[in-house]
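Single-structure report; data block below.
Shown here: the complex without one of its protein chains, the others still in place.
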Amino acid sequence: MTRRTAPRAFLLAAGELLAWWAGLALLWLVLITTVDTLERIVGASCAAAGALAARAGRRAVTWR
Amino acid sequence: MNRLRLGLLAVGGAGLAALLVAACLDLPDFGGSRHPYGDRAVRASLARHIANTIASVNFDQRAYDTLGEMSILFAAVLGCVVLLREARDERRARPEPAEVVRPVRRYALLVLPVALLTGLYVIAHGQLSPGGGFQGGVVAATGLHLLYLGADHGALERVRPLGFFETADSLGVCAYLVLGAAGVLAGTAFLANTLLPYGTFDTLSSGGTVPLLNAAVGMEVASAVVVLLAHFLDQAVEIEEEPGR
Amino acid sequence: MHVLPYLVAAYVFLTGCYGLAASRNLIHAVGCLAVCQCATYVLLLAVGYRDGATAPVFSDVKPGSRPVVDPVVQALTLTDIVVGATVTALLLALVLQIAKRHGTIDPDELRELRG
Amino acid sequence: MNGWILAATVELGGGGAAALWGVATGPPARRLTAQNLTTSVVCPALLLLAQGYARPAYVDLALLLALLGPVGTLVFARLLSGEQVSGPNVRGATWTAAGLDAAVVVAVCAAVGPGRSMVKLLLIGTLLIGGNIIASRALAGGFRGVGGG
């Protein structure tokens, strides 16, 4: 990776993570019934874990 | 020999069947309305603001039993790890990467995070809606193995640091024990649910220590299943006997 | 109807026992043991059932508005399922070890090897 | 006893018996197909039961089955890929099952009305039908390039 493409790759990675996070957080809001602050915090962190797993999985499969 | 064994089995089975039928006829009728223990358990659960009575029974009223269940799971996984380790007369042969058709691969990649999130949802809402640490943990761990089904064992190994999951397994058991011992330190009994406020009924923070114990069990089960399947996969896919023996 | 679930549980248990005794393959025997375990789940839940009742989970119904079934046996069954799954895993690991040491997983051949 | 539970009973009685017959008899390829169709028989039955008992919480079972049922089929498709003869033409059965699933999901959605639980039901329907089609694709030779791995 050259220095010029590094920010681009970073942006792409951040975008992918953010897209997954938004989608999964939305999914969490669909699954639950009552919404409060703690619920939002737990949902956001679970969605973050899911987004990390999604990216790790995609990278692992297209590794070769 | 074989006929003798089957004859013996038939005699024993017939006797057992007769006894079982007699016992069934003597049991309280199916659907009867007398459930003294159940009524008391529901009352105790509502008194502690826990919406899911089964979670209340598992993690509050009979939390000591769940500790036993957890240690059985822990010990069984330990036994499997010992039994399925790579022996001295074996070697690892890396299988060539598998070619899975594109729709199946994409399906695996898309459903993996969804399954993980659903597992976490089932764990987190264990004391509210049906579910709990065990069910959610198994779902999350199974979701991770979509990577094996959708690609190959190498891809799974790249996202699954086994040491991390082994540590998480032990940490889950330790967290359960520490939460139990905290009750003793606070001046009540081991695993007594008197430590934290009971909170508002039907919210995520209700039920005192129940959500925490639930999360500990979820972590333990998820990592235990991952470790277990890792060793079975190793045996089935990679490890083979040393040729020439 | 009053005893049908209990009879089904007894039948499933006996079927699993027959499979265990007549099995010619240890992996098959582990599967038969799983069938035996199913009988205990059915029996326990049948004991706790109450006609016209619903589950004692109050996230979407008001407590006291409907009769509920017995939660204690459900918790027992939950533990039962967990232990059943771990027993299956441990036994399968033992079967793999037997296959490695003796080269066969047929119980009859294993007996001949020893004698 | 209401219409929802009656529908679930009929579906379980008919579809379940047919799926059991398919799973327990015949050549391996047909057994795998029947195992895949079991998910599409049982999952709508769970949705109908949840509606019949008026318990939205029971929908979680259908969600889990819609997620894990196709995974189970993929397990078999992957690990039996050595002995599996080439998949039979199961397009008709797959699309019939998908149609049944869609009909049940739409009916339950109509009964529930718009809201969060309707989105959840639609999600279950998507996961179920998508997983079903992908699993039948995998059965029809999706793991042909998989060696010993």
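Order of writing sets the labels: A, B, C and D. Residues in every chain begin at 1.
The rule is simple: a contact is a pair of C-beta atoms (placed from the backbone, for glycine too) under 8 Å apart; a residue touches a chain by one contact, two chains touch by 3 or more.
Criterion: contacts and distances are computed from a predicted model.
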Chain left out of the displayed complex - its UniProt protein name, from "MrpA C-terminal/MbhD domain-containing protein", "Autoinducer 2 import system permease protein LsrC", "NADH-quinone oxidoreductase subunit L" or "Urea ABC transporter substrate-binding protein": "MrpA C-terminal/MbhD domain-containing protein"
In the full complex, displayed partners of the excluded chain: B, C, D
Candidates B:His35, B:Arg62 or B:His145 - the one touching the absent chain: B:His145
Touch with the omitted chain, as defined above, among D:Thr39, D:Thr94, D:Ser117 or D:Ser136: D:Thr39
Those residues of subunit B which, in the complete complex, touch the missing chain: 52, 54-55, 122, 130-132, 134-135, 138-139, 142, 145, 225, 228-229, 232-233, 235-237, 240-241, 243
Interface with the unshown chain - residue positions in subunit C: 1, 4-5, 8, 11-12, 15-16, 18-19, 24-25, 27-28, 30-32, 34-35, 38-39, 41-42, 45-46, 48-49, 52-55, 57, 68-69, 74, 77-78, 81-82, 84-85, 88-89, 92, 95-96, 99-100, 103, 105
Contact set of subunit D toward the excluded chain (per top definition): 1, 5-6, 8-9, 12-13, 16-17, 19-20, 23-24, 28, 31-32, 35, 38-39, 42, 45-46, 49-50, 53, 55, 57-58, 60-61, 64-65, 68-69, 71-72, 75-76, 79-80, 82, 148
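Methods note: only the chains that are shown with their structure count from here on.
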CA centroid of subunit A to CA centroid of subunit B, Å: 26
Contacts with 2+ other chains: residues of subunit C: 55, 57, 59-60
Subunit D, residues touching no fewer than two other chains: 56-58, 63
Interface residues, subunit D side, partner subunit B - complex: 57-58, 60-61, 63-64, 67-68, 70-71, 74-75, 78, 127, 130-131, 134, 137-138, 141-149
Contact footprint of subunit A on subunit D as seen in their complex: 56, 63, 116, 119-120, 123
Complex interface listing, subunit A residues touching subunit B: 20, 24, 27-28, 31-34, 36, 38-39, 42, 46-47, 49-51, 53-54, 56-61, 63-64
